[in-house]
Structure formats: structure tokens, C-alpha cells
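Every protein chain except one is present and positioned as in the full complex.
Here is subunit A:
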Amino acid sequence: MDAQATSVLNRIIRRIPNKNIENLLKKWNSLSADQLRALDYTRPKWMIVEHVLSFCEENRLNLKHITNLEMIYHIENPDQGTWHACQFAEAQDDAVCVELTQFKEQFKAHLHGVIRHISIKMKKHEDEAIWIRIAWGDNFSKPNHLKPTYVVHHLHTSYVFISNLMAKHKIFLCQALVIATKHGSIKDGHLSTRSLTAMRDLLLRRYQQAFPNAHSRIPQERNTLSSHPCIGKEHSDHEEMRHQMSCEAFGHSPSPKLETAVYRLETRYRGNGNHTLSDREEFFRGVVRFSSSSLLDSLRHCVASGMAEGPVTPLLSAITQRGRNYFVITDKGPGVSSQASAQRA
């Protein structure tokens, strides 16, 4: 096994806590049962790494097997690194008929055509997600397996999730994706998170949304303690209305676990107090950043408890409605950036 394979393996094993290594190696299915039994996971990491390396040498495993292991690791633990969302536009008429094999072939063919040395691996997961691992080289050097790009796409949806892509490779990847999925163009989704699960839940609508309905009202999550028959709520209808409003804007719990929302301001100062600030012609530039362990839950609670006044401002409800967490607010008037007309598919 060459140096690159060794360092990749090293990195994987060092990253996982010892108790999870066994499961990962079993899923990998490249070591024999005896070898797996022989490994002692209570030893220090460097010892485990050495043992696994020696087994790999024994089984004559090569870089391909190691990159397979890395991919399995990432599929099992998707919430690492920073993921960015991109969205396709201008679907061609037969975009709906694109099949998996077709997509794979076209994607690989395009990238192999433009870059001489590149290593692409694709796997389809049970939940219909296609995982792609790309190690980039160029016309002179071999692919660099220490900095692979990961791409996740669900066929027939218009979203792609990308992690660890360098600026110089962006154009090649975008071209390949657009051609393979039969769309006209791809643009930045303005959504980045550390958790791929949260990003997928938000964009693929895997959370429960609330809609006004003539027939049913949303059941409230109440503490049974507070529904004592002798306790009457004075403003129960206001409370229900606020609860309804907050659920419509941010969804029911559990919501996708977004962590931040960033608003970049390029507006003029409008307050009456400080004249020096409001007289300036140039923009008042600032950045407002909301952080939370679960941003949507916090915002929902703010609105439901009355801390934030209703109706919910479109600046906040745009997080779920438009599926983004980076906004640029310009001075054209109330509302979100000039991309306000772009609808979320």
C-alpha cells in the first residue's frame, strides 16, 4: 500500500472514537472475520492503526479499498465539515426521465474528458441519495486523495449538496452536474451548514410543515400540568394563534437543526437619533448573525411565546420558505435581497 493510502487510512481511524471502529470495519467487509476478532479496540489509536495497516498489507488491499472505507465512513457520519447547497435551474423536458446509470455515465464521462487525472467514486444509498467522491488531479499530477470533494444528490430533485470543493474545480463540477442531470444552469443555494442531515431535511422537506386548514386545528404540545381544570387561560385564543403562526413560519418540532443564519446589511441608517450616521451617503455595512444549537426551534419558540411580535417578518420566515441561511439586505425596500423573485422549487 502506498503512502497516500496509508495516510488516508491513518486519518480515518484517528478521527473515529474507538468504539465505532469495529462497526465501520465490519461494514467495509475487506478484512476477514479472524482479523476483525484479533483487533483489540482498547489499545491506543496508533496501535490499532498499525494492526489494521498490517492486515491491509496481508490482504493486499490498495487505495481503492481505502477510499471505499472513507466513503462508507462519510455516509455513516454525514454531519462533518461544511456543506453547501446548490440549486439547478432550467430543467429540460426530459430531466424527469434521467435514470441512475445514465446520470453516472454522463457525469464520469464529462469529468474524465476535461481533467486527465481524476478519481471518481459513486455510491447509491438506500434513501435514494447518490454519493460522489472526487479526488482531483490535473493534467500533470495524480489525484490528491487527501482532499476529496463529496457531492450528494437526490435524482429528480433540483438540489445538490457539496462539501470541500476548491474554487478552481468548481466550474468543472458544475458543468458535469448540469450535463448529467439535463438542466440549463446551476446556482448557489445560499445555504451552508455543518450538518448535512439538517440541510437535507430543510430542502427536501423532510420535516412537518403547518398549513392553515378549514377542518383541523393544530394540536398543541402542552404540558399536562398546565391543563388543570381549575386553571383557566385568559388569552388562550391569542396563544393558539401565535402557536399557529410560529408553526406556519418555522414548521413543527422537530425542525431541521440549522445552526446559523447570517444577514449581510447594505442599507442606509434610518434612525432619528444619530444625525452623523444618517447623513452619510455610503451604506451602513453590518452583519447580523443568529446562532443556536437549533435555530428554527428557537425562532419558533420566540414567536409562540410572544417574545417576537407577529406576523412573522419575511426576513425570518424566508429561512424555511426559501431554504437559505445567508441573506443580503439592500436598500431597495423591505424584504430580502434582489434574488427575492427566485422561488424555491
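Observations on the model:
Everything below uses one rule, namely that contacts are C-beta pairs under 8 Å (C-beta built on N, C-alpha and C of every residue); 3 or more make two chains touch, one makes a residue touch a chain; residues count from 1.
One rule holds for everything that comes next: contacts and distances are computed from a predicted model.
Name of the non-displayed chain as stated in its UniProt record, restricted to "Centromere protein O", "Sodium/hydrogen exchanger", "Receptor activity-modifying protein 1" or "Histidine-containing phosphotransfer protein": "Centromere protein O". Which of A:97, A:166 or A:288 touches the hidden chain is settled by the complete complex: it is A:97. Remark: the omitted chain is touched by one listed residue; of A:32, A:209, A:267 or A:305 this is A:209. Listed residues A:159, A:263 or A:327: the one in touch with the omitted chain is A:159. Residues of subunit A in contact with the chain left out of this view: 91, 95-97, 99-100, 128, 154-159, 203-205, 209, 211-215, 320-321, 343-345.
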